[in-house]
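Of the protein chains in this complex, one is absent; all others appear in place.
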Amino acid sequence: MIRFDRFRYTYPGASQPALADVTFAVEQGELVLVTGLSGAGKSTLLRCINGLVPHFSGGQVGGVIAVAGHDPVAEGPAVLSQIVGFVFQDPESQFVVDEVADEIAFALENAAVPRPEMRARVEAVLEMMGLTPLRRRRIDTLSGGEKQRVAIAAALALRPQILLLDEPTSQLDPRASEEVLQALVRLNRQLGLTILLSEHRLERVLPYVDRMVHLPGPGQPPQAGPPRSVLRHVDPLPPLVALGRALAWEPLPLSVEEGRPFAERALQDCQVRRASSPAVLGDLEPILKVENLSFAFAGPVVLQGVNLVVRRGELAALMGRNGAGKTTLLRCIVGLLQPQEGEIALAGRSIWGRETAEVCRQAAYLPQEPDSLLFADTVAEELWVTLRNHGLQAQPPIHPHALLDRLGLQAVRAAYPRDLSVGQRQRVALGAVTVTAPRLLLLDEPTRGMDYAAKESLLALLREWRAEGMGVLLVTHDVELVAQAADRVIVLEQGRVVADGPPAEVLTADADFAPQVARLFPACGWLTAAEALARLTPPAARPIQSSAEGDAA
Amino acid sequence: MIDVRVWLLWALTALVAASSTRNPLYIVLLLLVVALVGVFWAPAHRRLPLAPLRFALVAVPLAAAFSGLTAHLGDTVLFCLPPWLPLLGGAVTLESLVAGTINGLTLTVIWGAFAVLNQVAAVHELVRLAPRAFRDAGLVLSIALTYLPQTSRSLARIREAQAVRGHRLRGPRDWLPILIPLLISGLERSTGLSEAMVARGYGAVSDRPQPLPARGLLALGLFLLLGGWMTWLFVPRWAAGALAAMIAGGGLVGAVVWWGGRSVQRTTYRVHRWGWRDVGVMLGCSLLLLLVLLPLGGQRTLAYNPYPLLAAPPFDPLVGLGLLGLLAPAAAAPGPRRPAA
Partner (left out) sequence: MGRMASGAIYALSAAMGILAFASPFLTAAQTGTALSGAKAALAMMALIGLSLVALLIEMQGRSLDARTVALLGVLVATTSVLRFVEVILPMPGGFSPVFVPIILAGYVFGARFGFLMGAFTLLVSAMITGGVGPWLPYQMYAAGWVGMTAGWLGRAGGGNRAMAARSLAPRHLILLAVFSFAWGFLYGAIMNVYFWPYAVGSAEQSWAAGIGFAEMLSRYAAFYAVTSLGWDLLRAIGNVVLILLLASPTVRVLQRFRQRFHFAVQAAHD
């Protein structure tokens, strides 16, 4: 179906190739997972298959690529669009018209498909993606998961033989991602559609994958093959696979169900040491104190009687489903929204009547889309802009130079921020809000769309700041991240705090929030692969691989 | 529901009618008809035709004052301004005030008719009116409308993001940190969007070659239009020939649009079936055009002139009946929205 032979590609002006020596083949009806760190060339590889690269980017191409008997490099994306469907990362920026059915018909209108056939096809695709009841809805009223399903439906309207998806779930919450992935598996199993998708969070897709293509880094030849064999060379890994690899489980389990028998045996074989009770943080000085906070937009109540404390040197995670009021709470804390009731105190002082700009000098807030912050010409300038806003340019509390060092951005300090990778842009934004040396840091979904390595470096930074006494309130859906980093977990549900306690208690109480290791070893109180490995004495012959938890920092 | 094309026809008919007469009786009648249609189609909470009323309250006195102060014609002198005033100096007459009032009322009719159109027509339906030759233009409009809500959201997000880094809106210069990220995110979105469009077959089916040298014909059409118009203005003797040239020029431009549309290979998903309401409104509009524009005898009463001495305007029942044809949409208004008697 798809064949790469010693294919290579270099972006215009780049000294190194983005893809080199790519050789692999995909058979009809396979579900293929493309992995690798950001910047390793996943997007580029997928875009080569439908000709967007090089036709929308320029550059140098070499070697052979054949897609269902066509040559995308020679024929271009317009021709390939009849064979290959493409779904992009951000569901927001691929729609052309306002209503669901019209959006799906767009491709058919372009292809001049006669109207009776067009109607039949639109109906069939709507049915296939479970969108029939949404047919007449306006797209901007849909949820993220629904939008992404509309995008898939729109790509399927031309009846492609191959469907490509570029990180289709990176902008979605766990439930919506699950919805989208289930739809893809159904397409693959029931219709025999060939699917290639790239994805960061492997744990969700691995059980369904026929073939894996791993890109180790820019310009390095990819490894391709069945997932179990490719996973041996991949780093870092989802906790389950890391554990399986470290404990030499064969065949390597890809889902928690597959892992359970191994886990039971491991618990019997090894001398199991129970988790020690978590360190008590004691009564450190609270930096943020929220008391009986209630907030309502024009009608519905979003927050109701919320009580919450973040202490000095504490990393608290705030979790909850979409619409539970997490972001609203953060916006109340920095004074962007005025709550109807309740009290918010920062380091003992009420924020009532204080300007957002002033509150944020003490409480740095990193919004969900850090790109909204960036507009200066260089990375360093972004930090200076904040200092100037606060009138601190004469005596910066932290010198921007030192902060850039710490953020690992020294090498790109003169670069145009928008040209950087997602992870780097995130760190620039983080620098721009923390250059005032705040005592509290509020982060809204900071790891959305980030790969494992970027997450690790963010975690390392947060740990350092925590050690220096900064309080951190982290809003996230990322269960594994919370398992690794949080001192305390707070769960919001429909605007109320329903749980507040140490991760080991809170995360294991609800199946939706349980990390893989907790589901694998229920009732042990372990959350991360490192914890489990430390407590399970491994077979003597087998050395533990250091990357198991991936605490690279 | 009435099709948006029919509404457009209705508003244009009102425009033609209002521009064809100077008779205040007819203009007031038109105004009532347009206001009534507006009332019947207004959402339940905004029944009173306040907007046209407000417009009239501004436009009519302004037009009357302008005419009264600058056109010193007519026999019924109200008072005199000192003659040394440039332009304004001279007699202010009742006739010139009436003439100005008529001007203001005409503008109100036109404004009111299009206010109704704006009120009833969904924006996306207006976009679908783009003829096939303007497929790309229609697509631009559709994208723009699809991205409007997103852009407003993005504007709000950027304002917050800048606020949390200590930014305050004090002067015009402070808009830069908000507008520049808005522009950049728009540009980035457009890259993604163009890729998505191509990946979904935009431009995959090439158009049929155009059978005619479109540009040349277009230039010729414009030339005929311009030439005809100038002839009409400067050589009134050749008015008939000028009119013919203008019609031919307009026809040429129309033909290029039509041929351009035929060469576009594309089908449309939406179907529209004409309903009885559409037919009713179209009949009403044709009635008006027939009775008002055809020389059936009542046409003389369209022209009315307050100068030199104010006289009662004539009224022809047939023309009045024709103007009532514009009421058709009121009769076709959806049931539950009809105001309680």
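For reference, chains read A and B in written order, and residue numbers begin at 1 within each chain.
Following the convention adopted for this analysis, a residue touches a chain if its C-beta (ideal position, glycine included) is under 8 Å from a C-beta of that chain, and two chains touch if they have at least 3 such contacts.
On a predicted model such as this, the values are computed, not experimentally measured, just so you know.
Participant: Sort through B:6, B:34, B:163 or B:256 and give me the one touching the missing partner chain.
Facilitator: Residue touching the absent chain, from the options given: B:256.
Participant: Check the options B:187, B:279, B:311 or B:331 and report the residue that touches the missing chain.
Facilitator: B:187
Participant: Which listed residue (A:29, A:59 or A:469) would be found touching the missing chain in the intact complex?
Facilitator: A:59
Participant: Touching the hidden chain in the full complex, which residues of chain B are there? Just list them.
Facilitator: Residues 15-16, 18-20, 22, 62-63, 66-67, 70-71, 73, 87-88, 96, 99-100, 102-103, 106-107, 110-111, 114-115, 117-119, 121, 123, 126-127, 133-137, 139-148, 150-152, 155, 172-173, 175-176, 179-180, 182-184, 186-187, 189-191, 193-195, 197-198, 202-203, 207, 210, 213-216, 218-219, 221-223, 225-226, 229-230, 232-234, 236, 239, 246, 249-250, 253, 256-257, 260, 303, 305-308 of chain B touch the chain absent from view.
Participant: To test your reading of the contact rule: which positions on chain A touch the chain that is missing from view?
Facilitator: Touching the chain left out of view, chain A contributes residues 8, 10, 12, 54-55, 57-63, 73, 377, 416.
Definition applied: only the chains that are shown with their structure count from here on.
Participant: Just curious, how far off is chain B from chain A if you go by their C-alpha centres, in Å?
Facilitator: A distance of 49 Å separates the two centres.
Participant: Write out the stretch or stretches of chain A touching chain B in their complex.
Facilitator: It is residues 50, 52, 56, 77-79, 81-82, 84-86, 88, 90, 92-99, 101-102, 105-115, 118-119, 122, 139-140, 154-155, 157-158, 331, 334, 336, 355-358, 360-361, 364-365, 367, 369-375, 385-386, 389-390, 418, 432-433, 436 of chain A that touch chain B.
Participant: Spell out the part of chain B that touches chain A in their complex, as residue ranges.
Facilitator: 124, 139, 142-143, 145-146, 149-150, 154, 157-158, 160-168, 176-177, 180-181, 184-185, 188-189, 192-205, 265-271
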